[in-house]
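What follows is a set of notes on a single structure, which appears directly below.
Complex shown without one protein chain; remaining protein chains in place.
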Amino acid sequence: MSPSISLTINGEARAVALDDPRVTLLDLLRERLDLPGTKKGCDRGQCGACTVLVDGRRVNSCLTLAATLDGAEITTIEGLALGEELHPVQAAFIENDAFQCGYCTPGQIMSAVGLISEGSAGDDPERIREGMSGNICRCAAYHGITIAVQEATRNMIRTDKEDAA
Amino acid sequence: MTLHRPESLDEALSLLGGGAVVLAGGTDVYPGLRDGPPPSRMVDLTRVAGLRGISLRDGLWRIGAATTWTDVLRAELPACFAGLKGAAREVGSVQIQNTGTVAGNICNASPAADGVPALMALDAQVEVAGPEGPRRVALEQFIRGPRNVDLRPSEIVSAVLVPEATGQGAFRKLGARKYLVISIAMVAAVVEVSGNAISRARVSVGSCSPVAVRLRGLEEALTGATVAEVPGIVAGADLPGLTPIDDVRASAAYRREAVRTLIARTITDAMEVRDVT
């Protein structure tokens, strides 16, 4: 059986034929759809490297069977920037050296985008640390990550206010 | 293996049996899948109508089986649910909370399931749907042991039910890491206070026995206690339900000693929050 599902990935509607019902969203993106920006770190939901947004919420793509996502909207690291213009979280990560090897970075950034849209942490560093604790960084760039998320949050709030004004 | 995504409970029930595996968020199911043979089929409940969400009817709060931990955190719920919300915030990571479900946490029946003590302290019941119609079973009876629940292959948990109650809930979790951690011990309490003394306390402890337990002897001993008296009562209480073991997370000796502090603090949390509001 080769069921087909429809997904909107980074704004683009796609019909995806699933060759195997066991395929996770992570392996679908990486091995079949040529979107390897999302990383595999543990394949068990223990590290957060595979974090993507599904219908706007951050989830571990390694713990999501692709077949259960028919009709879902997926955002990955490849779809975050608007053309040349980086998302504020991406820009803040570069500026605050919030990564070293860069492997957990796509997951960290997607998680940060999710965290900011949840709106529960604001720019409180303690809440940001907790909210980002589902993403392990072995290089331990946590200092920069916390500051980057703080800075991006402030920038996004500022931009929202300006837009509203 | 085939995956089914039924849209009604009846349709879901018709797909059960023959080694079918039921899933909702899948956060416990998928890691397990990689260690064993694939099931003949999987039944995804997330599309079943009416299975997601929290509502109150006839004195019972109903947490649908596909309700995620994030849904719990965002729901407007009375103060007695504060412990459940506290647990919701500490299940895995936010990524897990966004897909993992309350019912799934129960059905997985890990001794370290963060949600179970909080639900036990709320006297939760489990609503089971099956070919012979629905039945209800107290959560304490539903979980029989580690990875062992009172659920036949032809049945599905359709909801978790919590009787309406007054009182204030609280939850504390002990882990070797500050977050993203499997519990060494966790305590949930729901406390009702009249004047400055406890009129009714419900206390449940996880990760210190094969299945989380209610501490009924302690609950009785706490009736009439003031905040100042709580630590002494907890310190002197007989807690036969707790049978901690040594594991990779902590020793039994540590758990035995620490859990009393954790219990006393959790009860105090629940009493002090009430004082403030």
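Order of writing sets the chain letters: A and B. Residues in each chain are counted from 1.
One rule holds in what follows: contacts are C-beta pairs under 8 Å (C-beta built on N, C-alpha and C of every residue); 3 or more make two chains touch, one makes a residue touch a chain.
Here, contacts and distances are computed from a predicted model.
K.L.:
Which listed name, "Xanthine dehydrogenase YagR molybdenum-binding subunit", "Cytochrome P450", "Cation:proton antiporter" or "Ferredoxin", is the one UniProt assigns to the chain that has been left out?
P.N.:
Cross-referencing UniProt, the chain left out corresponds to "Xanthine dehydrogenase YagR molybdenum-binding subunit".
K.L.:
In the full complex, which residues of chain B touch the absent chain?
P.N.:
34, 36-38, 174, 176-182, 184, 248, 250-251, 253-254, 257-258, 261-262
K.L.:
Which chain A residues would touch the chain omitted from the figure, given the whole complex?
P.N.:
19-20, 22-23, 27, 30-31, 34-44, 46-47, 49, 76-78, 80-81, 86, 90-91, 93-95, 97, 99-106, 109, 125-126, 128-130, 132-146
In the analysis below, only the chains that are shown with their structure count from here on.
K.L.:
Which residues of chain A touch chain B once you look at their complex with the stated criterion?
P.N.:
1, 3, 21-22, 24, 43-46, 48, 51, 57-60, 62-65, 67-68, 70, 111, 114-115, 118, 130-131, 133-136
K.L.:
Spell out the residues on chain B that touch chain A in their complex, using ranges where they run on.
P.N.:
Within the complex, chain B touches chain A at residues 1-3, 5, 25-27, 30-31, 33-34, 38, 42, 44, 46, 70, 92-96, 98-99, 178-180.
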